[in-house]
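Notes to accompany the following structure.
Every protein chain but one is kept in place in this view of the complex.
Moving on, here comes chain A:
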């Protein structure tokens, strides 16, 4: 059983009814600390990492607000998960489950329930009580309207299943459906066994006249690839191996069963056994009638947990198929047009296809079954994913950066009906057109309800109203002197003031006004009325305060002396955020707040010459004992987003995942704690060129590793010890702050060194610090090796030796993996599974450790391609998707190059024999980028220019003749050596170029022997090779002097008229390779003085 939590941390119980009272987007968790390994044998619910963490860095606002307010204490939310009720709105019925308070017999009123979306859904949870461990709640947009949506990030069953031994687990797991009287017998007459291929939208259909109740029936179709064998019809199958899933059958889930759609959507691609189906005759217009399987009150469903097959790919691209997973980077026209990964447009224009509530900017979604097409407009091209009635949208990771739910208009205008009648590409075009018209003709401001929080902007000094979409200045004539400025207020009555010349009203400028995104994007009013002063006038007494007050710091104070310790958990690749914001690019990283603060203590107010520093644990100040769990658990909960604005990019580039960093605390207080100062509560810290971030390195006698004996995990320390300051004069010998305060402030790192002697003599005193550091270090080994990856990907039985770490990761997780790059090549696209996209390349990267090689597939943007990531480099790939057979690069994948291997070639070449070749004369045409000149050389200079010292890389026929041994024992010869052998036979050869320089072709070369012997094919080839090899050379420095062409007469040289006759003739005195650095310095000096 789970040990009882700390008394102070007992989660408060929260009911669904409480949830419904929340008025702003909120996140909560049952514990603010998650143990690194589950202490109970709960079913493998996995991926806390994937959960809230993968929210893409695609905020729509830059106002500095966090859309979700975290509940600062642990809350326990438990309730019953069920299929949606029949009277739920159509959007919820199609996508959401229902989460309700456990029914209590004492209460007569119906239990409160809320729409719910789960990550890692498991049918076993249906109809049972679950504990929600981490969640986001979005209240309804309408203030007093319907209930909102609960997004469940982590959960587990309330009562644990008996851990049944593996072989006893049945092949098919029954799904509890909410039929009042369900026949438990799975073997009924109409049944199917197969793979769910697609699920239609919910639609209503008029029933035939024979049906007495003429009301239309509501339901949906599921397309199932069934096994046609007789055995399946007789009894529930025991295994999938003997069955072939080839026969397409359509199941019609009608009436009450139409609420099963969320379940069936989850089952797409999975193996199911459905029984208790009725066979009905349906007539399709005039075309005839077919038998169809229809759900009945006896319908029962079971699914196969162990099946790992793939859906066969559908034929032509015109057909609906394929899977695309990506991060939502924009939602426009009330959800009609959704932009994914900044490149692909998803068109959700089917009136019946209602997207899930969780489809928000920043969410990671998966789209199954669509038509993909490439659209080429005159000015731009894009990839369009057109949805159809078979399309399924599922959310794989919720967004934390956007709390705006985009609800589709349920009724269609005349224009909408017209758009429907168009072909798909024209439809997208029409939408672009409509968007242009809306922007052209709409009134500048419509009647809009504003609600947000007030804030005093540090920049303007003015009062501002801030919500997740932006901010606006406010003027409150009757503002009381003691009014709370940080509350959330509903404002119903306000006046909007615009000041400025009218001529500017229509002014709008966008970076790329013709991109699809710009056309869809309703330009923010602030942008539109660039030259206008705009503010809202409202009355204090008419404000309606809602929710708790919220302090959101916008900037970090400069004179801070107190620092928070954070550990970097992710760096978002820059490609995701390019051109997202009008205000310039912004880069993001995610960090975990560790409960330690660092404080510098100076004399009085002056900290310029700090005399001491201390590390304090934010939980210890109230007397709590430090223990291991606090450190680990906080790891997973207190996350902040670091935002690097333009000018702060250099800091972003210096960051390392799993590195520790110090952030300044804006409060000058020495007694502040992580919770007390509240400066990180906003969930986001913006860093611009002015703000600093320090990396922290702690060494022990100059060594990074900490000895095992120090920092014993069982050590119990009191707050007094850890909080004790380390004065500078004492620490000199024992605990050494390697640089002075001023250095610390100027540089970007903080280096603390403990001397070994001090460690042994003052063991007691430093135990705490060591303990803390050990904890920090222990939690930073989350990168898997290639072998561990392979262990996870292989079937379970093969991974007997897998360690704890690998068992934690489950297929489908985003993991970090490190290895040596063996090969990188572009990867051929399989139709339907990948999309061609601008600036993105489909790649396959082979990564290996000593034992195994694993392949990483996916798209990599040009911008996220790291220099140095070539074969031989040791590279860490963060956030790659672990699947059954391979690792996939995702849009949030971040690549870190650890070391670039320097390749030292050391081949045994027969250097012993210096080729005894004498080049009497060789003519070269040199190109220095400004002009051509004709240079002549002999002996060593000519040898260098002809590259006679290099190893001959002649392949196939040539090499066979050159070397006598087989392939493995092949001797490699220098070009000069080959030439020497040739000259033994011919004494002297002359090669002339009959072509016109600088163009060059081997066909223009004419080689002849002075002995008039015929040159063999190999000899001819060798000579051509030497010349070609010399021409295709790198850069060389040449020192030469002018000569008279007549001096060459003795050699019987024929110079072609053009262009050589006009060139300057030079005699080469010296040839040496270019030292690029030295040459660059020299050139820079010249350019600087010129």
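Note that contacts are C-beta pairs under 8 Å (C-beta built on N, C-alpha and C of every residue); 3 or more make two chains touch, one makes a residue touch a chain; residues count from 1.
Going forward, contacts and distances are computed from a predicted model.
**Student:** Mind telling me which option in "RING-type domain-containing protein", "UBC core domain-containing protein", "CST complex subunit STN1" or "Cyclin-like protein" is what UniProt lists for the chain we can't see?
**Tutor:** For the chain missing from the view, the UniProt record says "CST complex subunit STN1".
**Student:** Where the complex has a chain not shown, which of A:366, A:853 or A:1029 is the residue touching it?
**Tutor:** Answer from the full complex: A:1029 touches the omitted chain.
**Student:** Which listed residue, A:310, A:376, A:930 or A:1089, touches the chain dropped from view?
**Tutor:** A:930
**Student:** Just one of A:102, A:381 or A:871 touches the chain that is missing; which is it?
**Tutor:** Here the residue in touch with the unshown chain is A:871.
**Student:** Over the whole complex, note the residues of chain A touching the chain we left out.
**Tutor:** 824-826, 841, 843, 862, 865-871, 927-932, 953-958, 997-998, 1000-1003, 1017-1018, 1020-1021, 1024-1025, 1028-1029, 1031-1035, 1059, 1074, 1076-1077, 1079-1080, 1083-1084, 1086-1087, 1090
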